[in-house]
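A single protein chain has been omitted from the complex, and every remaining protein chain is retained in its original position.
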């Protein structure tokens, strides 16, 4: 595993847990975690249960005893590491977003395609897909429960930037983070809409907004260009992105990604409306979905709160009895399960790098639209 | 009262009930209801408790014993009747929208201004303002409970057009209805956002969409140009409008007006986010608001579900004890109360014709934006 | 109408509104309201729209122009007035509870039976039965949607006595009120359980509790024996009653009636569980029911939130479109509708005096059980 931040902890929990719950078709050993700070990465390895730590990812990638490389570094290093790992014949899992730019993402798709010829798997970690409720949404839509999708409504709302004295961290600087709410949490809802409906976003109109335009600098010790020093510096990414997408087949989907939704902590909500029914989901209540069946008898229609904790539901049978809820982190175990099974079976588990590229292109088109007075902007198709 | 459709029933309930609950400063007599079909309007008058019925609104307006004219006809006749009534020295209540066009609305504002000089009151019936919960939202925002408004999210979602065999009624023809979801229910959320925040919409970017483009004609007997005959005819208004507005002071507000939100019956939802708190409301649960207080102690913050049924809440003291909920119709009684009190006091009750005009201009700007690739479009200010 | 308190206002709203909404088979005139204080009752008559007021109910009952007597006085006068009115050949509506004692209730049942032979109708006003959602619960259970009832859970929780300085009003004195939470709000849930399931309560075990045992006296002017004077006096009724009932067929039903449920304003909740499904209802959200269908496919089961505002639902077609919610008071209009239709049709509308008597007997058995260490106590059957 390359990287050891918050996502390092989450991925470690997945690697540690999946084999103990699912009975995987191959043994998983947590070999080595890589980071620049030798002391800190050694502590992380010890705490999380990795056998070793290291500081040079290139050396680790070159080792024969390493089969899978899990990349949880910031987005600007994804392309370099992933391409090198694929070329070294390692299966690769990359945390989302696939990359910070469309060009990088395209290069990664090419590298994954070349590696696939040799039976090497590449996967981008849109983990929310593997929450049982979200996989179940996809299954229900595929089974025709909403009929033709006519409208989609998606939002991902957090509030950790409402305080104007929150300092100017690297996530708020375009040179480091690429974009703000759009790329960080907007990417999740774009992927989720495409995943559950099976429909791509073909064009967008959008508006990006920086609500608090200057924030306190972190001080000299921060070590980041643009954020060190005294006083206030400019926020150069978006706090809020509101956009509308056209889906394959013509339906409109509204999107909102906000770090200024006061009181909303991790409120990813999605609702898919069709001519036979509707489905809704809320990440703050992630063990349930809401299902409206338009084919039910008149007078008995309504949104049904389905607790997605039954053995019939995806991934659930390996866990606990009905009504015993899972947490946010369980998606990481499911991701490990599917990746390992894909490697053994020789099939590509979703989401592929090509799918990650489509998200990158939508993000790019939203930025272009926002810079051009919110005019409708096409999303390129194909590799 | 001119008109006797669904809104006629609602307004009649308001006129009948308000004096029995609030103890108004003037006696209210339900004198005459006017409609084109003599038999039908006589039946309506008898059922709803009006003393008389009539077929010529001009004659009624001319009567000395009439003080207030309540206009609940379709929007295309609002301007003519309201201007005539104001000129005849009658106080006027007009059901929303103020008119079908900006030009008509401007003429009505001028007429109201002229009449005001003679102590004549004019009011447009954005009834939802007078639900206790909505008035309370306004009061809380005015008292600083959300601080500076940073983001607003508003939607009005219904689903009565999801069935593609729903026929081509006049509401689906531009020549009769002006617009579709936008003007009918979008108008409500524009007004509510402006009312509760006290901030005007200054520019918009929007997209309007007709999802089902042809519907069954009503048959020869329908009597409406464009909708009679056999087979299918074109739907010429929007089923769905998604737009984003810029508010005074710079905050963004997202809006959605949909008749295709499967399973949502009358789901007007609004959420106002600021640097001190947030407030949310849902019309399907109209006796409550949700309040998030960012100034509460860490660890104790959350959305508080306030049942707006206490004597401290607007309009409630005259009704029932705490927890005894009010219905959708009660706004009509509150509207009568405020209008009658305004007439007696010689003050203009909101919402004024000038306020109604601002809504009309926002609707107009959304249409313009939608026709121009969703580019940002300014909303004119001032009369 | 005899009486003019809070229930007088509610009943007046029903008498005033029902004819305007439902098109009743007979004209209804609001003739006279009766009370002891001539000035106050005259004001009430004027405000609520009654033609006259009077102070002697015996004189009013004797009048030929009076057809229906609506009794909204405190429970200790119900028997005397109702029996006199029935003997005078008037149709009678009595607000719940039917009476304060089983003996009075039995006498009223006898009087109603005698009057019925002459085509005179008697009805006790368990108004909550006529909320559309509650009537719909009964219909669904009768249609087999929950199958065999196996368990019932009912509670009515308010919190207006939590403040220990709330004074010693007559409702807190046994000699005036009969009982406390049990008779006031416990009666509602007993009736509702029996009504929606169609099953009688045959035996009970219960505990009654006075949480705050002394409260401030009202002062010399209160005029009520036992409550006047300075200092504190004893509360002689229950604040809280918890009891369990055995239903016909053997199912257990749990009941709680509390005036000490902090934060609960008017929280009547009921849940009926059976071998084919379950149904739940909450009076603070009275336009909806929750329905769980055990016969739905595995994986798709859950509680469906049915908004009871569709034309297919009881009483709703005469009101507003789907999603336009009704309030607490609408049951009073529905009660008037059913009573007037019953009088015209010559049939007895529920709830009959005999049904009211069964509630009285259950209340009596709960008191007996509580006084006897909560041992199981039978409820007598039959008249």
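Some points to look at:
Should a chain be cited, it is by its letter among A, B and C, assigned in written order, with residues numbered from 1 in that chain.
Basically, a residue touches a chain if its C-beta (ideal position, glycine included) is under 8 Å from a C-beta of that chain, and two chains touch if they have at least 3 such contacts.
Here the structure is a predicted model, which is why all the values come from computation and not from measurement.
Note that of B:231, B:299 or B:382, the residue touching the chain absent from this view is B:299.
Residue-wise, the contact with the chain that is not shown comes from C:150, picked out of C:77, C:101, C:150 or C:202. Residue in contact with the omitted chain (choice from A:13, A:100, A:173 or A:375): A:13.
Contact between subunit C and the absent chain runs through residues 146, 150-151, 153, 155, 159, 162-164, 205, 207, 209, 211, 240, 242, 244, 251-252, 254, 256, 258, 260-264, 271, 273-275, 277-278, 292, 294, 301-303, 373-376.
Within the entire complex, the positions of subunit B that touch the omitted partner chain are 136, 288, 291, 298-307, 310, 312-313. Residues touching the missing chain, restricted to subunit A, are 6, 10, 12-13, 16-17, 20-21, 23, 47-49, 158, 160, 264-267, 283-287, 307, 309, 320-330 (touch as defined at the top).
Heads up, the rule we're going with is that only the chains that are shown with their structure count from here on.
Placing every chain at the mean of its C-alpha atoms, the farthest one from subunit C is found to be A.
The count of contacting C-beta pairs peaks for the chain pair A-B. Here the CA centre of subunit A is 55 Å from the CA centre of subunit C.
A separation of 36 Å divides the Cα centre of subunit B from that of subunit C.
Rounded to whole angstrom, the centroid-to-centroid distance between subunit A and subunit B, based on C-alpha atoms, equals 41 Å. Multi-chain contact residues of subunit C (touching two or more other chains) are listed as 307.
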